[in-house]
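Excluded from the complex is one protein chain; the other protein chains are retained at their positions.
Going by the order they are written in, the chains are A and B; count residues from 1 in each one.
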Amino acid sequence: MRRIPVWADVVLIPLINLLLAVFVSGLVVLYIGESPVKAMRVLLQGSIGSAYAWGYTLYYATNFIFTGLAVAVAFHARLFNIGGEGQAGLGGLGVALVMMAWDWPHWALALPAGIIASALFGAAWAAIPAWLQAKRGSHIVITTIMFNFIASALLVYLLVNHLKLPGSMSPETPPFPPGAHLPTAHEILAWVGVKFPKSPPVNIALLLALLAAFAVWVLIWRSRLGYEIRAFGHSEEAARYGGIAPVRIIMLTMLISGALAGMMAVNAVQGEAERLVLDSVQGAGFVGIAVALMGRSHPVGVILAAILFGMLYQGGVELEFEMPAISREMIVVIQALVILFTGALDNMVRLPVSRLFHRRGRGGGRAGAGGNG
Amino acid sequence: MDLDIVLQLADSSVRLATPLLLACLAGLYSERSGVFDIGLEGKMLIAAFFAAATAAVTGSAWVGLAAGLAASLVFSMLHAVASITFRGNQLISGVAINFLAVGMTALLGHTWFRQGGQTPQLVGDARFHAIELPGAARLADVPVIGPVYAEVISGHSILVYIAFLAVPLTWWVLYRTRFGLRLRAVGENPAAVDTAGISVPLLRYQALVITGILCGIAGAYLSTSMNAGFVREMTAGKGFIALAALIFAKWRPWPALFATLLFGLLEAIGIRFQNVELGGIGTIPVQFMQALPYILTVVILAGFVGKAIPPRAGGEPYVKEE
Partner (left out) sequence: MSAEVTRAPGIESGEARAAPPPALRLVGISKSFGPVQANRDIHLEVEKGTIHGIVGENGAGKSTLMSIIYGYYQADAGEIEVHGRKVEIRSPQDAIAAGIGMVFQHFKLVENFTVLENIVLGVEGGALLGPALRRARRMLVELARDYELAVDPDAVIETLSVGLQQRVEILKALYRHADILILDEPTGVLTPAEADHLFRILRSLRDEGKTIILITHKLREIMEVTDRVSVMRQGEIVATRETAATSPEELAELMVGRKVLLRVEKPPARPGDRVLEVRDLCLRDEKGVERLKNISFDLREGEILAIAGVAGNGQSELLEVLSGIRAARGEVRLGSEPLDVARPDARLAREMGLAHIPEDRQRRGLVMEFHGWENTPFGYHHEPRFDRGWGLMDQKEMKRDAAGKFERFDIRPANPDLEARSFSGGNQQKIVVAREIEHNPDVLIVGQPTRGVDIGAIEFIHRQLIELRDAGCAILLVSVELDEVLSLGDRILVMFDGRIMGERRPEETDERELGLLMAGVDPGAPEAGTATGAEGREG
């Protein structure tokens, strides 16, 4: 057996993978004719160089924690949920419908309502591909992608034909009532007397995201359902033998996954935009894939990777402003490279690293044997 | 509906089915060899961009096609390295390739042309134009056959004819040649191929080269024939629809033709009949018509049209056992 230490598996290899992705991205920047070093400086300055920057970075990170957890939970059951984009979009619809249904008196009521609505809508959108996978064996990767397209068409239709203000040109809902407004970091920190810039959209949903990460950890590694999900993910045959019904696991896992993706809307729709706009998800569902892969499907890893991508997104905005030659799509390139190196080309780094450890391990073993003999 | 509308629908079905057909056959080679490829979409997209960009600069559609092929091949080999050499997860590799294509095309488009990610409008020889087949004009007056020949069969670009010729060619390769035999075998039982003294990786690499070429043609067709330039994310899920068609076709070339024509027809109907009035019920919204191919894809995957058994070794990297 090729065994490598845990720290190498969860820290060293992802780090090397990340550096490779950054290196290739640097080459791309170089090709465009800009200085990668300067780009990196702008990116870091823009994402973590000030409280203001942190405020945006953490806002994006909150989105990615939700979508990253969604992908991670599904991964544990060996399900590849690429539908985070559509599920989060539907989550936004759920939030909007609930927020517009009533003149909410206080955020303490609106927040749980938003959570429930977004989770239910997200879960419902994941339920159909899940059912088709469980009952009909339809490839969940393709069905969830199709459901992203269908969700997008559905949301356009609803916004254009039913939800926008009559007479308004822009396809978006009217603003939610003031009572639905979620406390931002500025407001929360003001309660304890800490000053924080007013404009960054980071809000109470960040705490919700961290709570969700903890809940996922408990679910996967401490609960009976998590035990069954992992067993099913490792071996469907064994799961059947162990009395674990595949249909139940696929359904539950995907419902949880869809609910997590949907809850992103609490942050983006209820917390930031305070109305439902076209494309409220802005690719965060896809970023979740990279986040889950980099975070090795572990909640702590997901949080760290989500912050990293939050930096990338916020820094990317600054980058586009400071260095117009580099467009925002640079982020998508980096995201793709991260998925490529940490997901698909993992063995490229893993094999040499484990060979290295193995060689050292064998040397040690020989010394030990000599001592015994 | 009169004959004109039927002919128009048939004609645009052929046009719309062409990229699906090429991508579907591309997927056929890859999946028959045992490598899942959900990166068809990305390969088409990158090819579409490079074909249009090169054609715009050189003024030659053929040079553009070559550039598109090269770009698609590079991506295909990336997938090959990840999934064959490094035995990575083929789904994840495909996802990465799709994102890489979206990002690279937008980034390079922005850098090169500064038109919001689009390439300049292609004119003249920078585009593949319709070819009039011999006798089309003369036969046009013959009832039924004439218009069908002139409107539906004649008058497409060379890439359309290449796509349709690729169907019998693929059939012949698959069932009548040594390469086809080995290709079919390696997707079913790579160990049988290995112990017969044939290199499994080499065979799969060869298959992915063909996949790259076909995706390249599909992409070039999108941007230099069907449209006059590259638009961001212009593949719009065609790669995934092609995969659904492949499943529908049970990984066989002739059924692939019919499956993709069906999707082409559906798309043609969606474009022709926007905001359809249904007596008494109301209008079918345009968004529904646009979503129709995606919905049909789900329906097909749900197996409501018959069960499909994929190549047995599909999706798994080959590792010797025993």
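The definition used in the following text is that a residue touches a chain if its C-beta (ideal position, glycine included) is under 8 Å from a C-beta of that chain, and two chains touch if they have at least 3 such contacts.
These numbers come from a predicted model, not from an experiment.
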### Query
Out of A:4, A:24, A:127 or A:225, which is the one that touches the chain we can't see?
A:225
### Task
From the listed residues B:181, B:209 or B:228, report the one that touches the chain absent from this view.
B:181
## Note on the structure
It is residues of chain A that touch the chain not shown, namely 1-2, 218, 222-225, 227-228, 230-231, 234-235, 237-238, 240-244, 358, 362, 365
### Summary
Touching the unshown chain, chain B contributes residues 175-182, 184-185, 188-189, 191-199, 312, 320-322
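We take it that only the chains that are shown with their structure count from here on.
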### Query
How many Å are there between the centre of chain A and the centre of chain B, using C-alpha atoms for each centre?
30
### Task
Flag every residue of chain B that touches chain A in the complex, lowest number first.
38, 78, 81-83, 86-93, 95-100, 102-104, 106-107, 110-111, 117, 236-237, 240, 243-244, 247, 285, 287-288, 290-291, 294-295, 297-298, 301-303
### Task
Would you pull the chain A residues touching chain B in the complex into a rising list?
28, 32-33, 80, 82, 128-129, 132, 136-139, 141-143, 145-147, 149-150, 153-154, 156-157, 160-161, 286, 289, 293, 325-327, 329-337, 339-340, 343-348, 351
